[in-house]
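Apart from one protein chain that is not included, each protein chain of the complex appears where it belongs.
Residue numbering begins at 1 within each chain, and the chains themselves are lettered A, B and C in the order written.
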Amino acid sequence: MVHIKAKVLAKIEVAIDIYKLRLSCPKIAASVLPGQFVHVECGKDREFILRRPFSVHRRLGGNAFEILFQVVGKGTRALAEIEKGDILDVIGPLGNGFEVSDTVKNTLLIAGGIGVAPLMFLAEKLFAGKIPFDVLIGCANCKKAVPFDLQNIIKDRVFFATDDGSLGFKGTVTELFLNHLKKNEKPDVIYTCGPKAMLKQVALIAEKHGIACFLSLEERMACGIGACLSCVCKTKSGQKRVCVDGPIFDASEIIWE
Amino acid sequence: MVHIKAKVLAKIEVAIDIYKLRLSCPKIAASVLPGQFVHVECGKDREFILRRPFSVHRRLGGNAFEILFQVVGKGTRALAEIEKGDILDVIGPLGNGFEVSDTVKNTLLIAGGIGVAPLMFLAEKLFAGKIPFDVLIGCANCKKAVPFDLQNIIKDRVFFATDDGSLGFKGTVTELFLNHLKKNEKPDVIYTCGPKAMLKQVALIAEKHGIACFLSLEERMACGIGACLSCVCKTKSGQKRVCVDGPIFDASEIIWE
Amino acid sequence: MKPSLEVNIAGIKMKNPVMTASGTFGSGLEYSNFIDLSKLGAIVTKGVSLKEQQGNLTPRIYETPCGMLNSIGLQNKGVEKFILEDMAFLKEFNVPIIVNVAGSAIEEYVEVAQRLSEEDCISALELNISCPNVKAGGLVFGSDVDSAAKLTTFVRKATKLPLIVKLSPNVGNIETIAKGVEEAGADAISLINTLIGCAIDVDSFKPQLANVIGGLSGPAVRPVAIAMVWRVSKAVGIPVIGMGGIMNCRDALEFFLAGASAVAVGTANFINPEVTMEIIDGLAEFLRINKLNSILEVVGKLKV
Partner (left out) sequence: MKPSLEVNIAGIKMKNPVMTASGTFGSGLEYSNFIDLSKLGAIVTKGVSLKEQQGNLTPRIYETPCGMLNSIGLQNKGVEKFILEDMAFLKEFNVPIIVNVAGSAIEEYVEVAQRLSEEDCISALELNISCPNVKAGGLVFGSDVDSAAKLTTFVRKATKLPLIVKLSPNVGNIETIAKGVEEAGADAISLINTLIGCAIDVDSFKPQLANVIGGLSGPAVRPVAIAMVWRVSKAVGIPVIGMGGIMNCRDALEFFLAGASAVAVGTANFINPEVTMEIIDGLAEFLRINKLNSILEVVGKLKV
């Protein structure tokens, strides 16, 4: 875990209001795991009092990594104004990361909206480990769809669901998930990231079908390192801090409100 | 008086930490008088709660004008980061402006530091009106000296005083002023702008020699238009608002603390 | 149907619930260069005392993080000159004028209130019992419920005009004080005035304000203001006018949701002279988008 300045190697607008930042940062890239996040200072000169957490989207060898973010408020709006060559103040890698046990044979990744961010990094790892997986991605419409264009990955294992049917299945990603379960072999493990309401649905469906499920939770964060207790969630083994005990949790552990 | 967006036509670093901004703004340029100022939003997105006042440094026909400013704090630091093509939010023209009566025959302009800003515009007007004048400029050293390069103005009527003697006279501009008085014909009117302590000295010397003296005062300003009463100064005809009753005052009116 | 922004606060009929905050809008004249004053919900004047006051020494203001300190010190021309000059100008506009009243003793408040009541172009009085900048600024009355209620009682007797009491945020028990002035006859409550603050120049070891202490306003204080509006509007039955750090329409909406029936805009006028108009337009737009008929459908609708 380091507090460090990272140089912006590239900024790419991948969909409407969704940007990818490539950061040069060997200290983080060398050790970061899928599911971990970085805590980023948005804006200039301590313009904001709090950092903003973003999952690592992709690791580029040992020297660089990417984040993928959506503009939703003032912090992300400021971040979207950063340019190639600028310097970003980041803390990371933070959090626990996805657990991928050796026995996993067949997995399913389910993303809601910008929840696709950490799943790309995970997909790369699964791919490298030759663990087969399908990807289900839900988003509002085709303009909000982030291409899941992992090199060499067979494109026909990635399925989109859009609210308006402008890309892939018309409906929610949980509906797509249910359809997928009917038509395909049952996965051993599900990895999912997205809005809380979606995560809960996915978790309940997974439980019903007896599938292990790991999810990436979001809570507002101040410190990002376990000190301030702002990011807690209720689990069966007591109250946990999403930033250090998570953000990845076993879905069966979560006590849903 | 308008509240308007002005386009930055040029930004020039004229001396260390001193910048000139050329702004396209017919509505202000058309009517602004020497000694008047504009109230400028520095930084982005209401980053600062208050505007910053800057004298108009030069009028470029009826379409554009310039301000000259020194970086002294966070607002001016943000302003220095603006680039050609950016848009600046300004209110102006504000304040009363220098009075130049028809009877004036021979004038002297005295600037302390960045106080040179409004005097350039005045010099242009005097020049156009064929009123002869000398210019005395005090600054820390040659690196802080703003060239007073009014087209066609005989360079040898501009005299510098620097603390370290790196340019012109070694000493303060008030010392230079006293020397100047000894060696030259007495001016009818003195126009001066600079730090308060300097203005006071100039005013007292002028009074002693029976020379009319007009000075440009600075006070911290919130509204800039006479509404908030933050910028008052004591005068013989009662308390005045520098932003609307000034910034130019007859030196003999000021009650010095 | 066009949604309605009209409100009626303590008998003051307003076209919309957006007022100017005392001391930040001059005599109105200054801002008439930028906006049509008659489009405002109401204009609140700078604090007026019995006699002319010079105010504090300069520097009187200082910018702080997302806020500003001021120590104007109630500089004003006194009630007679105010009526002669400022009211003469303001009464030409079709907009309610609320006069902010300051004083250092009950008798002074009473006298100013009486004098103002003789004029027929004033819509209401706002009792400033909360100015932190001068002894004569009333904070002594705003700091405890007994003094606040006593002052309100006396002024209440002295005028038939609707009476708004402006509370100080520099207290622990804002509900108690609010209830006290309500019982004493206030028709509405406005809050917050500025928070007591100070800033220091570490190069010169000198305070940034000649008066050392000043009043903090601007977005920095908005969360404090929202909390107090929420607490007070639950505690009293009279309308609450909310202010403190409103920079745009969304900020204003927070106050309505917290329970304010009208808002006042102060510091924001300095950076954006048209801000009041933008807020009025923004509120209308908000109602339209949310298919609401009236701003009253937003007041106090915080979901807790």
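Definition applied: contacts are C-beta pairs under 8 Å (C-beta built on N, C-alpha and C of every residue); 3 or more make two chains touch, one makes a residue touch a chain.
Since the model is a prediction, treat every value here as computed from it, not as a measurement.
Although one chain is omitted from the display, it touches the following shown chains in the full assembly: A, C. Here one chain is not drawn; of C:I97, C:L151 or C:L253, the residue touching it is C:L253.
Touching residues on subunit C toward the chain that is not drawn are 64-67, 69, 143-144, 168, 170-173, 195-200, 202, 204-207, 212-213, 216, 218-224, 226-228, 230, 245, 250, 253-254, 257-258, 286, 301-304.
Think of the hidden chain as still there; on subunit A it touches residues 1, 3, 41, 46, 48-51, 75, 91, 219-233, 239, 244.
Note that in this section only the chains that are shown with their structure count from here on.
Inter-chain contacts peak for the pair B-C.
Inter-chain centre distance (subunit A to subunit B, centres taken as mean C-alpha positions): 56 Å. Chain centres here are Cα averages; for subunit A and subunit C they lie 47 Å apart. Subunit B and subunit C have CA centres that are 36 Å apart.
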